[in-house]
Each structure stands twice: as C-alpha cells, then as structure tokens.
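Worksheet for the structure shown next.
Apart from one protein chain that is not included, each protein chain of the complex appears where it belongs.
The block that comes next holds chain A.
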C-alpha cells in the first residue's frame, strides 16, 4: 500500500537528530511495548508481514507523529482484536470481558532465550531456478496495490542491475494477507541515483533494494 511508512525520498522531516548515549528505551512503557509485541507474536496467530501491514495501516497523521513503540502498540492492538484475543473495549479498560481465542503457544519466561536465539528464518527451498542472474538488467514493475508490498514507491518502474541472487524467501505481499508463504527468489537490484531521482541526483550514489522476482521484468 502507498502508506505513510513508505518514506524513501520524502522531504520536510528536518535533520536527523542522533542522540549521543541514547538509551534503548525512553520510558518504561516502551520496554513493555517491546516485550508485549514479541510475546504476542509468539501466539503464532499472525506473521511478521501481517504485523508490518498493520503498522502501515495506521493513519498517516498518526503514524508520522508517533514514536516507533507507539506504532508497534497501535498495530498490536489491531492484531489482538482481529484475531480474537482482546476486544477494543477490553484494551481500553484493561479488564477482561470475553474468553480469548486460544493461541498456538504462550511465551513463558524460560522459553525467551531459546525463542530469541532461534528467530524466525523465512528462507524457503524452491525447486524452480531463478529467472534472473547477476548482471541482468531489470525493470521494476509499476503497481500500486492497496495491500502489503515491499517494493517502495521510489523504486517502481525503474531500471537497474541484478547484483546478486539472495535465495528464496516467503513472499510478504501474499503472506501478510493469509494467502500463504508462496516463496520467490529475491534479488539485490542496484539503481543509479539518476535513474531514481533524475536531475540533480548525486552522481556518486547508487541505491539497492532487495526485490522479489515478481517485482521484476527483464529489460
């Protein structure tokens, strides 16, 4: 979707404000928001792709003024409601009213180290051969789905060069919407800045994205 999250090339946000000696958290609720988001992810009810799409769906004015842990929290509330774990009334009141859906698992303290160190690999073996090879010139497609995609707007309908075949991975555009993992080959595609930004682009700059095969056409 063309949401507020798709920020590459937008202007007007001012300078980057690095904070020296920045703490990992700026308030205690940020700690809990991180822990809750990961704990609820362990339910196995939604994928990381659905989770990202829930964040993208936060209305632009809210998204752009929220801290990242606020974005996570708002998306988590949507996911909990969508999957039957809590109603919005329960979330607002902090009080149980209905029995929740049954998660595939509940993360206990003793499971945390193992779960975090295992992660969630999303490479998948594919029988098909990759269509493109390093050195191929490709053009990204021009599409504007209302659904989840990982092809940023600035990199649509642009010509670049395949630098590497990175392996086959779960296809987020489908997986975010419960349509299956449908893995595809992923390629690192490099663009000259002039191809993306046109006149005045930094001549020393190249930008790469990691693109699923269906985002690309041979040029």
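Methods note: a contact is a pair of C-beta atoms (placed from the backbone, for glycine too) under 8 Å apart; a residue touches a chain by one contact, two chains touch by 3 or more; residues count from 1.
Definition applied: contacts and distances are computed from a predicted model.
Participant: From the list "nitrile hydratase", "Phenylacetate-CoA oxygenase subunit PaaC", "Thioredoxin reductase" or "Molybdenum transport system permease", give the UniProt name belonging to the chain omitted from this structure.
Facilitator: Not shown, but named in UniProt as "nitrile hydratase".
Participant: Of the residues in chain A, which ones touch the absent chain?
Facilitator: 5-11, 13-29, 31-36, 38-40, 43, 52, 55, 64-70, 73, 76-77, 80, 85-86, 90-96, 99-100, 103, 106-109, 111-113, 115-123, 150-152, 154-155, 166-167, 169-170, 186, 188, 190, 193, 196-197, 202, 204-212
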